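Below you'll find the structure, written out as structure tokens, and then a few comments.
Note that one protein chain of the assembly has been removed; the remaining protein chains are unaltered in position.
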Amino acid sequence: MREITFMEATREALAAAMQADPTIFVVGEGIGVRGGNFATTLGLYERFGPERLRDTPISERGFVGMCCGAAMTGTRPIVDFMFLDFILDAMGELINQISKIQYMSSGRLKMPILLRGCIGIGHAAATHHSGSYYPIFTHIPGFRVVVPSNAYDAKGLFATAIRSDDPVLFLEHKSLIFNKGPVPEEDYAIPFGQARIAREGTDCTVVAIGSMVGKTLDACGQLAAEGVSIEVIDPRTVAPLDMETILASVHKTGRLLVVDETFQPCGIGAEIAAQVVDRGFDDLDAPIRRLNGAHAPTPYSPPLESAIVPNLQSIAQSIRDLLAE
Amino acid sequence: MREITFMEATREALAAAMQADPTIFVVGEGIGVRGGNFATTLGLYERFGPERLRDTPISERGFVGMCCGAAMTGTRPIVDFMFLDFILDAMGELINQISKIQYMSSGRLKMPILLRGCIGIGHAAATHHSGSYYPIFTHIPGFRVVVPSNAYDAKGLFATAIRSDDPVLFLEHKSLIFNKGPVPEEDYAIPFGQARIAREGTDCTVVAIGSMVGKTLDACGQLAAEGVSIEVIDPRTVAPLDMETILASVHKTGRLLVVDETFQPCGIGAEIAAQVVDRGFDDLDAPIRRLNGAHAPTPYSPPLESAIVPNLQSIAQSIRDLLAE
Amino acid sequence: MADTPTIPLSDEAALSLYRKLLIVRRSEEQLARSYAAGLIHGACHTYVGEEAIAVGVCAHLRPDDAVFSTHRGHGHALAKGVPPSELIAELYGRATGCSRGRGGSMHLFAPEVGMMGTSGIVGPCILQATGAGYSFKLLKTDRVGVAFFGDGAVNNGAFHEGVNLATIWDLPVIFVCENNQYATEVPFAYSSGNPDVGNRGPAYGLPSVIVDGNDVRAVYAAAGEAVARARSGGGPTLIEGKTYRTRAHAEGMREGGYRTQAEIDSWKVRDPVLLHRQWLLDEEIAGESQVIAIETEVQSIIEAAAEFAKNSPWPDGMTATDHVFSEAPHA
Partner (left out) sequence: MADTPTIPLSDEAALSLYRKLLIVRRSEEQLARSYAAGLIHGACHTYVGEEAIAVGVCAHLRPDDAVFSTHRGHGHALAKGVPPSELIAELYGRATGCSRGRGGSMHLFAPEVGMMGTSGIVGPCILQATGAGYSFKLLKTDRVGVAFFGDGAVNNGAFHEGVNLATIWDLPVIFVCENNQYATEVPFAYSSGNPDVGNRGPAYGLPSVIVDGNDVRAVYAAAGEAVARARSGGGPTLIEGKTYRTRAHAEGMREGGYRTQAEIDSWKVRDPVLLHRQWLLDEEIAGESQVIAIETEVQSIIEAAAEFAKNSPWPDGMTATDHVFSEAPHA
């Protein structure tokens, strides 16, 4: 199969959807002529014109709120934040409006809005261009939250996202978006809430999110040489979260580690751990462990930056420690 | 000891602090002449004047960002949000600026800002006046988060909050603020990160947050008649979280339930459960359970509203269920 | 205040405005009584004194135009076509309310008549109306979006961002500021360095106008121009109606000394319902008996609505978490 990048894969899904549905439009800074800071919309302005690829002023709250109103009145907006960090200025619109409109209108209004942005730590982007924040949107009711780990999933999940009548956050890690992988040319959709077993194993379950999937698989390769068999689960969406697949794996392995770049307190790992110690208590042979990025803003300088993110070594060590329990 | 309300207790602490330190000022809508929607500043305008009790336009982002700049330049701002829901329009200033300034300046700047607001479900306030959102501020590094359950604690924790050089969220549940309790007249401070054991017991540990403490104590009273002995822990601050006290209790009881009004996914209960299944695994005799408000916006009508919040019955039932495990 | 633009107003339309003014006024009075009687569970922000604005603007709107409003939204909902029965039932918390009991005073939804929602948060309606304008333009319709908001919203970033977006993209949106001079108790004269709103057009590049918000014909004329411009692709308009709320910010709230009785009384003299009634009589558009007939009709509608609300069922607690999502996750 041909190989294309994660970003090319989402762009293919976006172009196909925009071709099929004239009510879809995209707003963001530099997503028109320029084709997006991360090439999210490259070439689409020429095909679909300025009303459907709309460059915006630096008015994040404004255009998010505007897209809320648009989604209530018959169109399907996509907000391209460039860096997801900029979403914070629109939190009121997201949490008090977008997530609540369907509920408050008793289902008489839909909220087909897709919010996308680049997330994650890397490239010395420093603290205002390294945020992820998906645990927050998992906490708040009313959002679908997608964190793909590879190009194939990115295309299929994007296709589902753009057809959803619910608000979706589609989050693209800066260390993944230019990674290539095999991606079919035809259209396909991956449902939300279905985890992928990225590697089968018997000694321990590791749930890894987004950019951590690849690092965890690398660590498992290393550990295989030590005779250790790890099962790696990529939830693909953190809301909804496919707990059935995780619970089934823990039932088999008896051990669980969650690896996530984002902050530990009240994070995705906390939620998974809490559900497993509730519903899978009898399966557990050891404490549940979490490995997260440091609970601190993201520093700029490479030696500081690399000190705060889980890496192959720390993942491997966490697995070894857990197996020793 | 004389009894005063939760709100009177915080007002006493506020007045004393403002008297002692002329760099403290308060901003908010109607906190001047009117004395605050919830009487948070009643009588203080007359004592301290308009520069220190500053009525604001409806510019939440603006005055939060302004207070960030003020805190960097030698004064100690207090933001009175009335309803905490309105904080969402200021999330960018909070998460990208206020929480990060000390870190980014390598400790050369302090951030003595106190953010307070009324939280919680009740009184048919509906979805824009019922939010709590403290799990979000627990997730993000850089905040202290205080959720008092009674008048005595409110005064002592407020005193600590107002002296802190870190950003503090001081959150006051609408069903608690007019409750009376014994409060000493003199000044005292309760340190952050020290839980209170609200009731001693041996069969099960229940951690309850804010407004749930009283309901849980009521449920325990009922269960005592059934011969059940429950230990109830009130963390008082959710960031920092006093895990030592919780772990010690679980060591004794072997069972844990966390009762919290806020959303379950990636919430406070998730964090507590994750830490206990890690650090207290061998102490656990049963699954850890969480009882939360429903994962939905807050409806207005009383039969809908009461259906989404834990109450005496559901708390008692959750405890019974856990004891049956 | 600026010149009143001239838009023809037929006798029939003039009477219809009066009927609508009364519908709003009598509904509000009913709600105030209901609040005092304990039938309303949460807040209740009445629109008494400001009715001419909603009525004058909505007279130009079709059911497929989209209205977005704020915490003081009863009047907008009624003027846009929500039956008084559904409004009152909503504040009573009943399953027959326009929001099925989920909303109360501050969250009124009736998309079937283009009432797209009111918000307990000040500001978002300005942005959402802009978004409706975006949809309507992209879909190549002549529908318009309308935002009603108070003077308090004008100092909020949502105003600045929304007005600018609608202007640069020429969207069919009418921004209607109801300047009742106070945000709860904080005077607009204190909270804004510029005492007017309708003079801010040049700062953004859109037409703006100040009208007497207690004169339904003045509002009707200004809104007529703005709606016509928007429908024909001429872009957004900012309208400021100078007005006053003669009741408390919310029912049950103390006045708190921030405004004088003399000030309140001076505005009561300019009651928009009475002003229009007097004009109808003075201009001999209608006689006393015709006017009384309307009043009687409206009175009975409101009485029936209150009765309906009181006899309506409560929502079922089992439905409390329905409709968070439109789809099951695996769909």
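Should a chain be cited, it is by its letter among A, B and C, assigned in written order, with residues numbered from 1 in that chain.
To be clear about the criterion, contacts are C-beta pairs under 8 Å (C-beta built on N, C-alpha and C of every residue); 3 or more make two chains touch, one makes a residue touch a chain.
Quick caveat, the model's predicted, so the values are computed rather than measured.
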Message = What shown chains come into contact with the chain that's not displayed?
response = A, B, C
Request  = Can you work out which residue in B:M7, B:I31 or B:M72 touches the chain that's missing from view?
outcome  = B:M72
Request  = Could you tell which one of A:R11, A:K110, A:H129 or A:H173 touches the chain left off the display?
outcome  = A:H129
Key: Residue in contact with the excluded chain [from A:E8, A:E29, A:D260 or A:D278]   = A:E29
Task = Decide which residue listed in C:Y92, C:Y204, C:Y220 or C:F308 touches the omitted chain of the complex.
result = C:Y204
Inquiry  = Please output the residues of chain B touching the missing chain, sorted low to high.
reply    = 23, 25, 51-52, 54, 56-57, 59, 61-75, 77, 92-93, 96-97, 101-111, 141-142, 144, 164-166, 191-194, 240
Remark   = Residues on chain C facing the left-out chain by the touch rule are 155-161, 164, 167-168, 190-194, 199-200, 202-206
Key: Touching residues on chain A - with respect to the absent chain   = 29-30, 33-34, 37, 55-62, 85-86, 89, 123-129, 294-297, 299-308
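Just so we're on the same page, only the chains that are shown with their structure count from here on.
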Remark   = Farthest CA centroid from chain B: chain C
Ask   = In angstrom, rounded to a whole number, how far apart do the mean CA points of chain A and chain C lie?
value = 40
Note = Distance in whole angstrom between the CA centres of chain A and chain B is 30
Message = I'd like to verify one number: the distance from the centre of chain B to the centre of chain C, where each centre is the average of its C-alpha atoms, in whole angstrom.
response = 36
Query = So which stretches of chain B touch two or more other chains?
reply = 61, 85, 89, 127-128, 295-297
Request  = Scan chain C for residues touching two or more other chains and write them down.
outcome  = 99, 102-103, 107, 119, 121, 123, 157, 324
